[in-house]
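I have a structure I would like to understand better, so I am pasting it below and will then ask my questions one at a time.
Heads up, one of the protein chains got dropped from this complex, but the rest are sitting where they should.
As written, the chains take the letters A, B and C, and residue 1 is the first residue of each chain.
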Amino acid sequence: MTSALGYAIAGALLVAMGLAAMLLHHHLVRRLIAFNIMGGGVFLVLLGLAPGHGEQADPVAQALILTGIVVAVAATGLALALARRLHQAGGDVRLDHPSSREDDDDQK
Amino acid sequence: MRVVAHRLIVAGCTVVGLALVYAVVNVQGPAPDLALAVSGALAESGVSHPVTAVLLNFRAYDTLLEVAVMLVAPLVAAALPTTAPAPAKPTNDPVLQALAAVAVPLALLLAIYLLLIGASRSGGAFHAAAVLAGALVLLQLATGRSLPAWLTPTRQQPLLILGLALFCAVGWLSLLLGGYFLGYPPAWAGVMILVIESGLTLSLALALWRLMP
Amino acid sequence: MSLWLDLLLIVALLWIAAGALFSRQLFRAVVLFIVFGLLLALAWARQAAADVALAEAAIGAGLTGALLLDAAGRFRRVRGGKDAGGSP
Partner (left out) sequence: MIRSDALLPILVMLPLSLALLLLLSGRWGRFLSLAGMVLTTALAALLLSHGGQPLHHAMGGWPAPLGIGLRADGLATLMVMMTALVCSAALIYGEYWFDGAKAEQGRQFRPLAWLLWAGVNALLLADDLFNLYVTLELLTLLAAGLAALMATQAALTAALRYLMVALIASTAFLLGVALLYGATGTLALELISIRVAANPQPVLVVAMALMVGGLALKAALFPLHGWLPPAHGGAAPPVSALLSALVVKASFYVVLRLWMGPLAPLTGGVGPVLGVLGGMAIVWGGWQALRQHNLKMVVAYSTVAQMGYLFLAFDLLQGAGYASALNGMVLQAVAHGLAKGAMFLAAGALVVAAGGYRVDQLQGMASRQPLAVTALAVAGISLAGMPPTAGFAGKWLLLQAAWLNGQWLWLAVMLAGSLLTASYLLKVVAVTFLPAPVAASVGCGQRLGGVALMLALLALLAGFAVMPMLQLLAPVATTGGWL
């Protein structure tokens, strides 16, 4: 039980870290990494808090997480498909505000 | 200005993190009655693995919508054609090719195995599809080709929607017979789930593969 | 004993995640993300969630990782010649 709580706390911290990265970075790939790590954190909270039962983890929580993992890869795939098309159209995959474009966010 | 914004973000996220940890630590959970309900109804679900029972029977509607979500990315990607698909370039790496020659048939077997044991143990359509998609990626890397040439994106369409279509068909059938949506008769549940999962394996593998550039 | 293993895993998860999120080099960040996915799969296995562990390793780390690796290579040179990855 204590280790379940430990994983849930780790999940909460991962969400906060991922959120910070999502807001600080502008490069699309970095944002997608952050999104996926945040997702992992949420899943850790979901399973860690789920009411446990026997030697197997809560089956409903497991099913929800499986669904969540598939949804996350679908979102990542869609974002990258859009980004490839944007890249080809000459756009910039760093989605920063136009006024701050002279800064390179990865060189701070 | 920018530094201030960064500090604000870091401070804000620290507060968020503390609030989340506070919430996680202090949640008082109830008795696990839902997990008990799952084990109680497992006998009627047509499978003996509780996670598969939840995914494809008790909460099958979620899974159906999730498969629809999975369909969106390939459809949108197809609607935004890139000018010229990069010509397939086979890496003439003998090691990779030898690896593919061994690993691809093994992955195929593994996918079938995962699909079949999903009824009783960890596994199922999603895992099988991921393995299958991985095999396709490896094949592409090693030989420069994966799907047969005649299977053009247009012709892939029926395969892409097969899983969802089977899901819908079973749902319609159960409604038209006067039952609940996706309410399988217990005697048929195992077969129905296997049919749906087989379709899902192929469709999801193709959808995952199509996410790859 | 097993509690220590969990604690070690949690620390590693947070450490690797920090690297994946804030590493200066894009490529390194993606590789660390894949490592994170594999560690997370281990965490699922430790919590007796075998189905999730399998899916995390195959989809979360494997396929998402492959997608991001490709994208990192593709978008490394942003228009204007600047190297968004920050690698030399």
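Everything below uses one rule, namely that a contact is a pair of C-beta atoms (placed from the backbone, for glycine too) under 8 Å apart; a residue touches a chain by one contact, two chains touch by 3 or more.
Note that the structure is predicted; figures quoted are calculated from it, not measured.
Chemist: Let's see if you follow the contact definition: name the visible chains touching the chain that is missing.
Modeler: Result: the unshown chain touches A, B.
Chemist: If you put the missing chain back, which residues of chain B would it touch?
Modeler: Against the missing chain, chain B presents residues 19-20, 22-24, 26-34, 37-38, 41, 57-62, 65-66, 68-69, 71-73, 75-76, 78-80, 157-158, 160-161, 164-165, 168, 171-172, 175-176, 178-184.
Chemist: For the chain that got dropped from the picture, name the residues of chain A it touches.
Modeler: 15, 18-19, 22, 28, 31, 35, 38-39, 42, 45-46, 48-51, 60-61, 64, 67-68, 71, 74-75, 78-79, 82-83, 85-86, 89-93, 95
In this text, only the chains that are shown with their structure count from here on.
Chemist: When I count C-beta pairs in contact, which pair ends up with more: A-C or B-C?
Modeler: Of the two interfaces, A-C and B-C, more C-beta pairs touch across A-C.
Chemist: With centres defined as the mean C-alpha position, give me the chain A-chain B separation in Å.
Modeler: Centres of chain A and chain B (C-alpha means) sit 18 Å apart.
Chemist: List the centre-to-centre spacing of chain A and chain C in whole Å, with centres computed as mean CA coordinates.
Modeler: Between these chains, centre-to-centre, one finds 11 Å.
Chemist: Averaged over CA atoms, how far is the centre of chain B from the centre of chain C? Could you give it in whole Å?
Modeler: Centre-to-centre distance between chain B and chain C: 20 Å.
Chemist: In chain A, which residues are in touch with two or more of the other chains?
Modeler: 9, 13, 17, 20, 48, 56, 62, 66, 70, 73, 76-77, 80, 84, in rising order.
Chemist: Quick check: what residues of chain C touch more than one other chain, meaning two or more?
Modeler: Residue numbers touching two or more other chains: 51, 55, 59, 63, 67, 70, 74.
Chemist: Which bits of chain C are touching chain A when the two form their complex?
Modeler: Spelled out, the residues of chain C in touch with chain A are 2-3, 6-7, 10, 13-14, 17-18, 20-22, 24, 26, 29-30, 33, 36-37, 40, 43-44, 46-49, 51-52, 55-56, 59-60, 63-64, 67-68, 70-72, 74-75, 78-80, 82, 84-86.
Chemist: For chain B, which residues are in contact with chain C within the complex?
Modeler: 51, 122-124, 126-127, 130-131, 133-134, 137, 208, 211-213
Chemist: Report the residues of chain C in contact with chain B in the complex, numbered from low to high.
Modeler: Going through chain C, the ones touching chain B are 50-51, 54-55, 58-59, 62-63, 66-67, 70, 74.
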